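One chain of protein is taken out of this complex; the other chains stay put.
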Amino acid sequence: MAWTWFHKLGSPPYAFSLAGRLTPWFAWPAAALIVAGLYGGLVLAPPDYQQHDAFRIVYVHAPSAWMSLMVYTILAISAAIGLIWRIKVSHAVAASCAPIGASFAVAALVTGSLWGRPMWGTYWEWDPRLTFELILLFFYLGYMALRSSIDDLMRADRASAVLAIVGFANVPIVHYSVEWWNSLHQTATVMKLAKPTMPPAMLIPLLMMLLGFTLLFFALLLLRVRGEILRRERTASWIREAVLI
Amino acid sequence: MNTSVLKLHATTCCAPQASALRAAQLVLQRDLTLAYRRRGQIIQPLVFFVLITTLFPFAVSPELARLREIAPAALWIGALLASLLALEFLFRDDAQDGTLEQYVLSGQSLTWLLFAKTVTHWLLTGLPLTLVTPLAAFSLGVAYPAMPAIGAAVAIGTAALSLLGAISAGLTLGVRRGGVLLTLLTLPLSLPILIFGARAAELAIKGASVAAPLYLLGAFAVLGVTLAPLAAAAAVRISLE
Partner (left out) sequence: MIEFFKMGGYAGYIWPSYVITLAIIVLNIVWARRSLQQARDEARRRLATSEHPP
């Protein structure tokens, strides 16, 4: 049963129409969660006893960083699936992920830098986690540059898939860098599911923002993947109805 | 030069293990011979390296004490840029004259053949760089006791760079003016090598133990040896489609 659904998903016309129908189901909840999270984080959450109000940057920094890593993971997995089983829709997903992930890596680096200044006294440190996040951004940019420099779309898909898979090694490095090295960056506070060290009033807006950003990613992905599917289906008959309406 | 390619095809009819070694030997011989005929091409990265390290005294200060401080950075940036320059001719000529395609079709493991090519490439670029490094380091005020450690770091680092760079070289084969793209793609892979290599040089100059960064560089080299040729082979196959 599950495999028939998976096969259906690989069919471009089905994926195209499904993506169109699902987009609002991700977009609107994402908007609601982000608005609520912003209010909770900026207004309702009490100031941190060590960092005072500066800690509020976490509500945009942590979701951005999470996005940059999660999106790359999805990119690498879809690229691998597309490469191994030669599924065009999978390549379309990978291509759609890149601009989204890259922009949130930028957001993570910028907000992190702005947070670092009052906390560590400097805008930038060649700290392991920051350095590897920067490397992650380079991988995103390299992926997009490689794609755009190869004219044949199919070859661009396959070549950039190899690059995406090679770069995936960087993702766990970014995450575990705070444990492996003596880092300025603080260790995980949310991922410890047993007892998160944040009080609920601070934690709940953060979770809302994390979830909201994730849903936003899926909405953006669904928007982009439809365009990518169209680009890969030259003049297939189903496009006529999809596009001329 | 296509006699060696014909011999390569011939190896597949013999016993597989023996023929794989023979195939690697043929690749090595061919690349070394061709490199000897194009000596100028091989010298270029070396000259580039020396020029870059020479620029630093002009830009920073001629005082040896100050130069010693930036020596790790200068040496490694020079080595990195020279290696990136050298990466361009890893696959380029063979791709242009069709030899690479013959390697794909030869029935030998492409991974193994590309590994042989990369080793040869290091012998032609990384090894000379390693030998010239003490000279460049000396000109930047580095004392003799630090040289072996720095040399070891450069040797291991350039080896890792050649291996990892083979991936991006394979990916950019079919791209017009792919040189800049090659550099852009290799950069993220090479940053850890730069970091640990410079750290090793810094510790060596201070007289401290270089063990930690050398081990990490070694780890990258091992990673490169085990995984990079696989990825490079996949990349070359895709580029030649």
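In order of appearance the chains are A and B, and numbering begins at 1 in each one.
Operating definition for what follows: contacts are C-beta pairs under 8 Å (C-beta built on N, C-alpha and C of every residue); 3 or more make two chains touch, one makes a residue touch a chain.
Just so we're clear, the structure is a prediction, and the values are computed from it rather than from any experiment.
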Notebook entry, point to check: In the intact complex, which of the presented chains make contact with the chain not displayed?
Noted result: A
Notebook entry, point to check: Per the definition of touch given earlier, which of A:Leu18, A:Ala36, A:Ile77 or A:Val110 contacts the omitted chain?
Noted result: A:Val110
Margin query: For the chain left out of this view, which of A:Leu22, A:Ala36, A:Met154 or A:Leu223 touches it?
Written below: A:Leu223
Checklist line | Touching the absent chain when the full complex is considered, from A:Ala36, A:Ala54, A:Ile77 or A:Leu203 | finding: A:Ala54
Margin query: Residue by residue, what part of chain A touches the chain that was omitted?
Written below: 34, 38, 42-43, 47, 52-54, 56-57, 60-61, 64, 99-100, 103-104, 106-107, 110-111, 114-115, 117-118, 216, 220, 223-224, 226-228, 230-231, 233-235, 239-240, 243-244
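One rule holds in what follows: only the chains that are shown with their structure count from here on.
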Check: In whole angstrom, how far does the Cα centroid of chain A sit from the Cα centroid of chain B?
Finding: 33
Checklist line | Residues of chain B touching chain A in the complex | finding: 167-168, 171-172, 174-176, 178, 181, 184-185, 187-189, 191-192, 195, 231, 234-235, 238-239, 241
Checklist line | List of chain A residues in touch with chain B within their complex | finding: 126, 131, 135-136, 138-139, 141-142, 145-146, 149-150, 155, 158-159, 162-163, 165-167, 170
